[in-house]
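In this view, the complex is presented without one of its protein chains, the others remaining in place.
Should a chain be cited, it is by its letter among A, B and C, assigned in written order, with residues numbered from 1 in that chain.
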């Protein structure tokens, strides 16, 4: 059959190549995740396991797209940073955006049962957007913006849910109690009324999760070449200088850095990854043998 | 904490609103689905169940986004047509594209176990693209292009796999045997060597699947107002006129048409949908009562 | 010298091809023409000669770009309509936009001395923008919008300047006098106070100028093939149906229509054009002979 008569419609697809030499940030956001977290009974203010489903999905994306040098997740959002000179998918905007969004989405669903003891009631949905940052300073400011955001929100939410769950206030009463308070006020409230030192709460809640590609070695003396490459979750302050001095590979010539980890004490996200990669390789091997 | 110092980075997000008054087509394509179908042992040349996972995902997208007037799926791709005057997400290109891609992706994973007796070995991934068509003729030509494509490919694949699976040719031998043949030749080969009348093969394989929003009624005499609205899968020829004369709601003022179905004989995709909607409503009701 | 080391910078030029099958409208606007018209002592509220400089520039653009089917000018703006299927400059947005803007600009300066008895004090400047209209109805509404605009503004300006120039009001007094008045009020004011029937004022002031490509013939009986092609200025109502019934070539298959003109009575803009084309052809002929 002659396709040719209709094929002209292909010319309506327009080129959407991204400007070279800029940081490409793709940010994924959960669609109506307030409703989603209620429907799935997430713990308040933070559900560690639900956050790890996000992190596992982030790791899956970063494993697939080697030109992502850093990812940053908090709450129901995840940002992926492609290095400036990536030529992945010829820098076509739609390809990059949808591959990342799609793989994040499917990985979220597939990782759900590994962390959650409830079943998914309905399919989650994420939107994605692409933002371009020309300079390194812009990129750092972007990431600082997202980390400042988690700080502000998490401090508020921690105080809010303490008031609701432990002091028995209604949502509205808790809102009114917190209206107009500064950070210091909320820190004080947590300490005075609930004996909580906010800075001692888990770093993942306060700082979000930074994913970096590293060579994982057993001890600092190990030759980096030995370790297996993995996506390492880190919960550090990325606003200040020390983070960037330690992980120079992000802004510099991109070569994964070294990450020292005694396997026994490394985060479950990392252990799963190392063992899953092994399993997946074996499974694919099996399939290949059969077919 | 002052977010304001970093908030300027938000201004780097540029407006991507789509021109008004054009058909918005979003097409989803499986990433490396040749490998994916091998890893999951899809039947050749068509795996009815795997196609229905695609269809179920297409239905999920169309249920969520009410301004999609038609979807069309074949092989590992699905096209969604938003009506010209949709204002969904303010016509922001990235929002529309990523919501559709994400929901299709997660729905694919969640519908997998309903149709497939194997587990997913790894997370599937889809890309999405947006194409704009100004005129109704353009839109029909686009859909004709995709349906002509499935015809050409399916006829070839049917002959190819018959030669490989039944005549014992190697892949390469089968390729050589078919090189340069016309449609008529392949029809003849199927008939002479395998006793197959190509036109009697399942319409879903030959025509792909068209999804339309309809009011489902029990008999032609039923008042349309009675039926429940559903996304109805159809395997018709959309290249020719009769399809467009029957489903005038697509190009006209958009009001879902009537679809006559004795539930007992309606496709499983439709039955599942009608019963699942009921179940989902109940589940959500339960959650709401608990929380 | 090796250019190659630097040539990569060319890859930073991105494709800006315009969607096929839409009307392409390019509108030129004078930059700070309020100041410009004061510096060049334009007559108020309308300077016939200054408008004809605009018209002459519009004609020059339409002569050069054969795919412009209609142009419409009023005040310090001019709109050019490229037919939907133009492939001029491969539909590259910047090329189309800047060629039209540039040629309009240079033609404005070159036509100035043919109509104005003062010299240009400084270089005028115009901005240009591209707007896409998918349907014929959109295009007609666009043109109606611009013609409705000239009506509103010209009626106001006519009343305003009568009050200032003949009744001796200050600008501010005239503004206050007209604040909140309806069209009918301003018509009445012109008639009662100045004996002016607004509808008898020159059509160019009230309706703007429509440029159409026509075959100009001497009498209605002439064979159209005989006439020379020219850009004909028309001052009609393009909001209502009759205009579109008369000039069916605009929206239909584009073939210039017939325009009956006894040369003696045709507008100077048309006469100049017919004779200038002749002169230019001769001049270019001369140059060619020399070089």
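Simple rule for what comes next: a residue touches a chain if its C-beta (ideal position, glycine included) is under 8 Å from a C-beta of that chain, and two chains touch if they have at least 3 such contacts.
Everything numeric here is computed off the predicted structure, so don't read it as measured data.
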item	value
Hidden partner chain, touching residue among C:64, C:85, C:193 or C:246	C:64
Among B:11, B:172, B:199 or B:221, the residue in touch with the chain that has been omitted	B:11
In chain C, positions touching the absent partner	1-3, 5-10, 12-13, 31, 38-39, 41, 60, 64, 94-95, 97-99, 101-110, 120-133, 138, 141-142, 144-145, 148-149, 151-152, 183, 280, 283-284, 287, 290-291
Residue numbers in chain A that touch the chain omitted from display	19-22, 84, 132-135, 138
Touching residues (missing chain, whole complex) on chain B	11-12, 14-15, 17, 19-21
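The rule is short, and it goes like this: only the chains that are shown with their structure count from here on.
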item	value
By count of C-beta pairs in contact, the leading pair of chains	A-B
Copies chain A and chain C - rotation angle from C-alpha fit, nearest 5 degrees	180
Equivalent interface positions on chain B and chain C, same or different at half	same
Distance between the centres, which are taken as Cα means, of chain C and chain A, whole angstrom	55
Chain B and chain C, separation of their C-alpha mean positions in angstrom	48
Contacts with two or more other chains, residues of chain A listed in rising order	12
